[in-house]
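Sharing a structure below in C-alpha cells format, with a few things to ask.
Every protein chain except one is present and positioned as in the full complex.
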Amino acid sequence: MIALLRIAKSVVFISSLLFVMSILPTHSVYSQDAGPSVSDLGSITVRAHDTDNDAGGAITVEWDDPGYEKLAGFVGFLIWRTNTLAGTNDSVEVTPFGTRTYDDRSVSDDSTYSYSVAALVNGERLMSAPSVQVRSSKQWFDGRLTWVLILGLIICGAVIYFIESAKRGTKLFLRRIAGLEAIDEAVGRATEMGRPILFVAGIQDMDDVQTIAGLTILGSIARTVAEYDTKINMPVRASLVMTAARETIKQAYITAGRPDAYNDDMVHYVTDEQFGFVAAVDGIMVRERPAACFFLGAFFAESLIMAETGNSIGAIQVAGTAMPAQLPFFVAACDYTLIGEELFAASAYLSEEPRQLGSLKGADVGKAIAMIVILVGVIATTIASAWNSESMLWIENLLRQMFSTG
Amino acid sequence: MTSKMAMRILTAIVALIFLISWIMKSGSGMSDSAFTNVRNGFLITFAVFLTLSIFSFLYRDNPFYKFAESLYVGISAGYWMCYGFWSTVVGNFVPRASRSLSEFFHVPYQEQADHIFIYIPIIFGLILLTRLLPKIGWLSRWSLAFIIGATAGLNLTRYLRSDFISQVSNSFIPLFVDWKGIGDFVNHISLAADGQFIAILSNWVIFVGVMCGLVYFFFSKEHKGAFGVASRVGIWILMITFGASFGYTVMGRISLLVGRITFLFGDWLNIL
Amino acid sequence: MGLIISAVVIGAGLLWMLYLSIKGQDVDRRIVYLFVGATVALAIIFRLEFGEVATPIVKSVFDKIENLPPGSKIVLSYDFDPAMAPEVNPMANAFIRHILEKKHRLYFMSLWATGQSLLSVSLDDVLKPEFPDAKYGVDYCNLGYKAGNEGVLNVVITNFRKMFPSDANGNSLDSLPMFKDVESLKDMDLLISVGGGKPGVKEWVLFAGDPGKVPTAGGSAAVSTPLLYPYWPRQLIGLLGGTKGAAEYEAELAKTHPRFKDKSMPALRMMGPQTMAHVVIIAFIVIGNIAYFRSRKKGGQS
Partner (left out) sequence: MKRQIPMLILSAVGTLLVVSVFIPSARHWQEDASLYFDIIAVFAFFLGGGNLIRVHTEKVNRKSAGWIYSVVTLLGFGIMLVAGLFKIGNPGGIAGDISQTGSYFQLLFQYVMSPLNSTMYALLAFYVASASYRAFRAKNTEATILLVAAFVILLGRTALGVLLTNWIPAQLSVLQIPNLAIWIMNAPNLAGQRAIMIGISLGVISMSLRLLLGIERSYLGGDN
C-alpha cells in the first residue's frame, strides 16, 4: 500500500512537473477570467530556516500567498533553490494547492542555500525575492519530546525511589492476586496426580516484552516445580525463546538445589508458524494430559483454541496476557487470568524480593499521576466548554500539550 | 483388538475415498497437460484430507490428526526458516555486508559508510551458538542480554508514548456536552440514542470507568472502603469490556468456518 | 424446503439439549461442536438467506438517501484495497444502486490508489448494466484517485477544481453539467466513504464532514468498526459495519426497491450461515443458564 502510494505520488509529481512545463510557453490553457490580475498582487515573502528537531539534511521553506491561489490560472508554487556556495540553481518541487510550507530534505549540512518561491500562473513564473542564506544542521534534542522526557523521568524516578526505599527495609502492603496464589496449588496438584505441567510463554519472540514477562514468571514456577520434582513441558514458537527459557529453568533448578534434575528437553522448539504451534500444543495436551496449563505471554487468536482444549482435559489453567483482544477468551475459558498489568507485576510478587516489590509501588504512583491528570483535565475541559472559561481553557491546552506524543 | 480392527477399516475407507477423489479430480482438470491434471487432482484431494483430519480432532485425538499435525509442524518450521533466510539474511544482511555476495544473490548492494555495524548482530549470533558447546555455553547469555536489553529499552519509551500519554490525553473529555444550562438540559431530557443526555452519560461512564479501572490495578493499597468500592466498579467495567469484546468477535470466528465448509462443498464436491 | 429441513434439525436438536439440561445432564462439548458444524453446513448447502433487519445505525444511512430529494449530490469514495474488498465492496455496490435508483447525482472518488481500479470494476459490473440510462457527467461522474490522503479533503472542502482540474477520464470539470453548481464539498448533500483503513471514514469525518458541516456516512470493515462507533450519531449519520452492515443495507434495499431483489446480494448470501450459527450460540447461552439455574436449585434443595 505504501509502495503504491509512493509510486502514485511520484506519478502525480512528475505529471505536475510536465504540466508546468507544458504551460511555460506564453499561451495559457485556461481562459482568462475577469478578476484580480497578477500585477495587482504583491510579491511573495519567503522565509527559510533549518528544520527543527531533526538529524540535519533538511531545510524548511515557508511563504505567504498574497492571493495567487485565487487566480484562475494558478497551478502551484514552484520552489527554487540556490546553492550559494556552489553557485548552482535548481527547482526542487511544485507544491499542490493549499500548501505554504515545504521541507527540502535534499540538502547537505556542508553548504548554504537560499530559496525563492514562484507562483505559477497562466504559464508565468512570478519569482519572489530570495530568502536569507541558511544552512541545515542537526539538533541534539528533540524539543517536541520535552514533556515525554519529563513524564518519563517522573514515573521512572518514582519506580526507582520505591525500589531504593524497599531496599532500605520499608514495609509494603500488596493486595492479593488470585491467579498467582493458584500457581502453587496447580503445581501441587500436578505433583499429586503424577502429571506434568504445561507452560506456554505466548507466541511472540523475545522482542515482545510480554514474552519476557512470561519467562520471569516461569523462573518462579520452575523453582516450585524443581522442589516438588514435577515434570514441566514447555513447547516454544521461537528459537530464541527456547534458549532464554532453558537458561531460566536451569537457573531455577540450581536455586532449588537440584541442578542434576534439569534437562534441556523440558523446553523444545516446535515451529514458528502460529497455528502449527497450536496444533502441536493441542496434541501435547490431549496426549500427555497435563494437570496444569500456564499461558503467560503475548497471545493472538489461538488463545481460545488452547484454553478450550486445556479445559476439555480438565487441567487447572492460569493465563495472563497484555493483549486486550484476547483477555475475554482467557477470562471465559481459564480458571485464573492475570489481566494486563498483573502479568508484568506477577514476577515481582512471586519473587517476594523487596526491591522488585518496590517497583510495583512505583507503578502505582504512575497510576495516581494518570488519575490526577485525568481528573484535572476533565474538570478543565468541562468548565472550559460549558462555561467558556478562559483560564480553564488555558489549563486544558497546557495539559493537552504536555500529554501530546510529539 | 477390535478398535485396532476398526481403525484399519477406517483407514482403508479413507484411502479409498482419497483414491476416488484423486481420480475424479484429475479427470475434471482444466489443464491440457495430463501430468498437471493428475498433480492438481492429488493436491486438492490432499488439501481436503488435511482439512478433514484437523476437524477430526474435535471428536478426539486420532492418527489422522496426528499425521496432519506432524506434517504441519515439519512443513511450517521449514517454511519459516527459508523465509528467515531469504528475507533477513539475503534481504537485509547481504546487501549491507558484501558486494560479491550481493551479486551472487542478485540483490542490490547498498553503499554505506557504517556497514561495520552490521557485524554486531553477526557476532552476537555466533556467540548465541556457543550454546551448542557445553564448555563455553554460558557465553550465549551475552546475546540474550543484548536482546533483552534492546526489548526493554525500546518498549519503555514506546509504551510511555503510545499507551500511557495518548490514553491519558484521550480521556480529557467534557462531562457536560453542548451544555446550555440546567433548565435546557431538563427540558430536553430523553433517552434517544443521539440525544444530549446519552452523550453526557457516555462521557461520565468513560470518566468514572477509567478511574475505577485504574483503581482496580492498584497493587500497594488495600482495596477497602471507598477504594474498595471503586475497585469493585472497576472489575465490573472490565467485565463489561470482556463480555462486549467476546460478543463482538463471535461472528467473525464463524465466517472462518464458512470459508472452510465452502471449500469442502464447493471446491471439492462441487455441490454449491 | 432447505429452510424447513434446517429448522427441524436444528430446532429438534436444541430442544433435546434443553431437555437434557433441564434433567440436569451436562451436554457433551462434542454435541455443541456437531451443532455448530451442522448449522453452518446446512445453511451453506441450502443457501439460506435471512431477511436481515436494518439496525438503526444502518437504517439512518438508508433513510437519508431514501429521503433526499431527487437530484441531490452525493459523494461516494472508494477508500479500500482488494484485501478488504470482500467485506466492503458489497456496501459500495448497494450504495450505487440505491443512489441512482433515487435519481441522485453520484460523484465517485478515491483516496486509495487501489480504490480506483475497484471503482472501475463497480462501474462496469453494476452501474453500467443496471442503469443503462444513467448519463456520464449528468447522473454520475468519476473523479478518480488523488494522492495526498486527508490533504486531498483539506483542499476539496474549499475547492474541487484546484485538486481535480479534470475527472478520471481527463474531462475538465466545467464540461460536466453536474459540476455546474458545485464549488466544493460543502455543496454536497451527503458524503459517503467506504473503507477500512487510513485514510478512511474517520478522516472523512474529521477533515470533510465536520469542517464543512456536510452529513457524512460510512462503511467499514468489521475490525475497524468499533473505532468508528464514537462518531455515531453526532458526527456520522450512520455506519455500515462489516458484512453484517452490508447485508442489512442490501436487505433494506431489496425491501424498499423490489427490483433489486433478484440481483446478487453477496453480503446477504454470506450472512446466512453466520446468522444461523450466531442464533444457535445465543440459544446455547440461554440453555446453559437454564441448566445452571436448575442445578443450583437442586443443589440448594439437597
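Labels for the chains are A, B and C, by order of writing; each one numbers its residues from 1.
In this text, a residue touches a chain if its C-beta (ideal position, glycine included) is under 8 Å from a C-beta of that chain, and two chains touch if they have at least 3 such contacts.
None of these values were measured; they are calculated from a predicted model.
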Visible chains in contact with the missing one: A, B, C
Of A:156, A:182, A:286 or A:376, the one touching the omitted chain in the full complex: A:156
Given A:49, A:100, A:138 or A:176, the one touching the chain that is not displayed: A:138
Contacts of chain C with the absent chain, listed as residue ranges: 27, 29, 32-33, 35-37, 40, 50-57, 226, 229-230, 232, 244, 275, 277-282, 284-285, 287-289, 292-293
Chain A residues touching the omitted chain (full complex): 53-56, 138-142, 145, 148-149, 155-156, 159-160, 163, 205-207, 209, 212-213, 215-216, 218-220, 238-240, 242-244, 247-248, 250-252, 254-255, 265, 268-276, 278-279, 301, 304-305, 307-308, 311, 322, 324, 327, 329, 331-333, 339-345, 347-348, 351, 353, 355-356, 359-360, 362-363, 366-367, 370
In chain B, positions touching the absent partner: 43-44, 46-48, 50-51, 54-55, 57-58, 66-79, 81-89, 92-93, 105-106, 117-118, 120-122, 124-126, 128-129, 131-132, 138, 141-150, 152-157, 159-160, 162-164, 167-168, 170-171, 190-195, 198, 201-203, 205-210, 212-214, 216-217, 234-251, 253-254, 256-257, 259-260, 263
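Operating definition for what follows: only the chains that are shown with their structure count from here on.
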Steps needed, at minimum, to go from chain B to chain C via contacts: 1
Greatest separation from chain B - chain, by CA centre: C
Inter-centroid spacing, chain C versus chain B (mean Cα positions, whole Å): 26
For chain A paired with chain C, centre-to-centre distance based on mean C-alpha positions, whole Å: 31
Where chain A and chain B are represented by their mean Cα positions, the distance between them in whole Å: 17
Interface hub residues of chain B, defined as touching at least two other chains: none
Touching residues on chain A, where the partner in the complex is chain B: 148, 151-152, 155, 172-175, 206-209, 212, 240, 243-244, 247, 269-273, 275-276, 279-280, 282-283, 286-287, 324-325, 327-329, 331-332, 339-342, 345, 360-361, 363-364, 366-367, 370-371, 373-375, 377-378, 380-382, 384-387, 396, 399-400, 403-406
Complex interface listing, chain B residues touching chain C: 55, 58-59, 193-194, 199, 248, 250-252, 254-255, 257-258, 261-262, 265, 271-272
List of chain A residues in touch with chain C within their complex: 1, 4-5, 7-9, 11-12, 69, 74, 96-98, 312
